[in-house]
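A quick write-up on the structure given underneath.
A protein chain is absent from this complex, but the other protein chains hold their places.
Which chain is which? They are A and B, in the order written, and residues in each are numbered from 1.
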Amino acid sequence: MSRLSAAVAGTAVLALTITGCGAGADSSTGSEANADRTDIIVAHTAEPVNLDFTTTDGAAIPQALMENVYESLVRIDQDGEIQPALATEWELSDDRLTYTFTLDENATFSNGEPVTADDVKFSYERVGSDDWTNALGAKMDVVDSIAAPDDQTVEITLANPSNTWLFNLASLVGAVFHPDGVDDLANTAVGSGPYEVEEFTRGQQIVFTKRADYAGATPGELDTVTFRYFDDAVAASNALKSGQIDVIGNLQTPELTSDFEADDTKQVAEGTTNGEVVLSMNNADGIFADQTAREAVLHGIDEQAVLDTAWGGHGTMIGSMVPPTDPYYEDLTDVWPHDVEKAKELVEEAGIEGEEFTFTVPSRPYAQASAEMVAAQLEEIGLKPDIVTQEFPAVWLDETMTNHDYDMSVINHVEARDLLTVFGEGYYTGYDSSGIEEIAAAADEGTEEEYVEGMKEVARTITDDAAAGFLYLFPNLVVADATVTGLPVNAVSDSFQIYDLAWS
Amino acid sequence: MRALASRLLQFVLTVWAATVAVFALMQILPGNAAQVAAGMSATAEDVARIEQEFGLDRPLIVQYGDWVTGMLQGDFGTSYVTDAPITPLVLNSIQVTLILVVSAMVLALLIAVPLGTLAALLRGRSLGAVLSGLSQVGVAVPNFLAAILLVMVFSLGLGWFPSSGWQAPIFGIGGFLSHLILPVFSLALVQGAILTRYVRSAVLEIMREDYLRTARAKGRTSASALAVHGLRNAAIPVVTVAGVQLATLLIGAVVIEQVFVLPGMGSELVRAVENRDLLAVQAIVMVLVFLVLALNLIIDLLYTLLDPRVRNAA
Partner (left out) sequence: MTTPAPPDSTASTGAPAADVPRTRSGRATELTFVVGLVLVGIVVVLALVSFVWTPHPPTQPDAAGRLEGMSAAHPFGTDRYGRDTLTWIMLGARVTLLVGIVAVGIAMLIGVPLGVLAGMTRARWLSGLIMRGNDLLLAFPALLLAIVFSAVFGPGTGPAMAALGIAAIPAFARVARSGTLQIMGREYIAAARTANRTPLQIAIQHVVPNIAGLIIVQASVTFALSVLAEAGLSFLGLGTQPPTPSWGRMLQESQQFLGSRPELAIWPGLFIAIAVLGFNLLGDGLRDRLDPTLRGRS
């Protein structure tokens, strides 16, 4: 045997005896016995590739870690309101530039150290450094200076007044780290939250255990919470049906909702998300640079039919880039009614009948299903979409998002209050944002009323310009064993909160 | 002995050629590994820094040398994407896949040997024809269809077994077996059909051999004659084919691993490809290729050992 084979064989034998990829104990115990359980297993779809959201994009890492393991000074509750987290209270100066936060004096990190103002200063200044490469860090650009006059007080001064900053602070950019805990963020998480990561098996599961020494605002209920990752949505549904898992964080097989609703041992809750499923069109280049062409598309698509076929009718019509939970929401679904005749006229007016264009579709179930329906409706009004499936995230991000090499695409924009990003300068939509920039800036600096009115105008302008199609608001279909309580039904923050989960 | 040494030398050379082939294959993957690792928002300096950090700016021959030296010491390096060592991932997934496919192959043989023998003995009768026909149909059924149906009936319907997941044996043998049983059956039913046809053919071949005719002429029934003389000889081609099929299954089980959410080599490979985790792809491909080559070597050696005609000729 060669040295290579000897080495591999030897280590393989060793692995058989010492390692295991423990999927934990089987939990198919039936509902009666559940009341005494101190653990729960939750299924999610997208798995974190590592534990470091400061350098790695994607929703999976903050979903697992924010609020559960890492905390910010504030958090967003289920109603979308800002609530205290690490900061017990805060004050805003009269010039609306300086926030003074008072930290919870009982807060500690999982390594036993207390959470101090210096840690907050360290963490927030790190967002602007080279160590932080996640593009979302831009949310902290408005911060001018951070001061820590004493252990319990943090003063953060903004460059200009901002209505959005405190809200943004509740997202992952506000996570507070311990200076000794940032060396190996990809593999170890040292946070101040109610849980800590006990075990992280890549591609399979994360096991959280409750911290006994947590004395903050959101203490955990159950001792052990496991996130198990299912690439295959059907496998997750099957696992819930056969009792191997207790909760599906967001059901990706919407057609099975009625099955679960009919089952007395299960509960289904349809909550809201910040995910607008957008039919994006390249405003800057190609066939859809012409507004008439975009208007033809918007008249041509029947959003309700798309939702009905693609996602079993679960979801909400929005008509703009704003979910109903945001303060500046207004119903704009009537701006571009489904009108095939009108659409055909506009197609003729724009002179694009029969012209082929590239419709890039990320390889996600909702996107592929929506795209098939949209493409069929567009063919009906005389357009020729050429569907190109792109692997998500790698290929879609590269080709469509970064290189703008597309005419039409469909994607769920999941971040909260992201209309200014998605229709901002240089973004892949190619939208001419000159018309909304000033209104948005004034709104951010103005009073709360001015903010709401200003942002409404921004959203309306985007819809009026036919900048993109807004197919539907992605639903949060939480399915669980009937005796689970404390489910985070609305996915309105970065996080899937586990601290309230319990058995009744 | 000379033949054996030569075969081993040939094995080592092929493994070496495979390392070159796999390494070269990874170099033509589009996208710079450092760019992928740095993420969408990275600047050119970020990429350069990461290239340096991972040693990607060195000459290819040096990188290749490092990679092979690392593997000889059982170290596949650290992933650019997950920032974690790749070796534990590879070892865990080998373990899962080997347990899965070896169990499936054993079960397939347990199905195929009696059925195939029966089909051969009953040749010309209707039951034999039915058995042959069934095996033909079994070969044509995609294993993922078998998996979906088994889950529907035995997991969702009867609730006997979990529908997915993996539990390592050290966490309890009961849970281990109950998680294993449906995926193993999904693979074994189709493999069993394939092997049944080989067993039937091998047994028929043996039945024509002279010594069996003699035995039968002496008044023994076909069955007992076969039991006494034939099975050992029939085993040679069957074992060979089972070995070859086993090599194919190492990656062929990927669909079953995905359906049952098993963390085997196929699943890990697909995941690594999705994450563009190039070093992990490289490691898993190399390990799979090595296992296939090693299996082929074992088959050849077994064949030489089992078949006296070949042994004498060599």
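Keep this in mind: a contact is a pair of C-beta atoms (placed from the backbone, for glycine too) under 8 Å apart; a residue touches a chain by one contact, two chains touch by 3 or more.
What you are looking at is a predicted structure, and each value in this text was computed from that prediction instead of being measured.
One of A:Leu185, A:Ile318 or A:Ala375 touches the chain omitted from the figure, and that residue is A:Ala375.
Screening B:Val62, B:Val102, B:Val130 or B:Leu145 against the full complex identifies B:Leu145 as the residue touching the chain left out.
Remark: the omitted chain is touched by one listed residue; of A:Val69, A:Leu86, A:Val143 or A:Ala233 this is A:Ala233.
Only one residue from B:Val12, B:Leu56, B:Leu122 or B:Ile194 touches the chain missing from this view: B:Ile194.
Looking at chain A, the residues touching the absent chain are 233-234, 237, 253, 255-256, 259, 302, 305, 308-309, 361, 363, 368-369, 371-373, 375-377, 379, 387, 389-391, 395. Seen across the whole complex, the unshown chain contacts chain B at 2-3, 6-7, 10, 13-14, 17-18, 21, 25, 28-30, 123-124, 129, 136-137, 139-145, 148, 152, 193-194, 197-198, 200-201, 204-205, 236-237, 240-241, 244-245, 247-248, 250-252, 254-255, 258, 266, 269-270, 273, 276, 281, 285, 288-289, 292-293, 296, 299-301, 303-304, 310, 314.
One rule holds for everything that comes next: only the chains that are shown with their structure count from here on.
The distance from the centre of chain A to the centre of chain B, each centre being the mean of the chain's C-alpha atoms, comes to 39 Å.
Those residues of chain B whose C-beta lies close enough to touch chain A in the complex are 8, 11-12, 15, 31, 36, 38-42, 46, 71-74, 81-84, 87-89, 91-92, 94-96, 98, 151, 155-156, 159, 162-172, 175, 178-179, 258-261, 263, 267-268, 271, 274-277, 287, 290, 294. Residues 1-5, 7-8, 10-12, 14-16, 19-26, 28, 49-50, 52, 55-57, 133-135, 184, 186-187, 201-204, 228, 230-232, 235, 238-239, 241-244, 391, 394, 397-398, 401-402 of chain A are the ones touching chain B in the complex.
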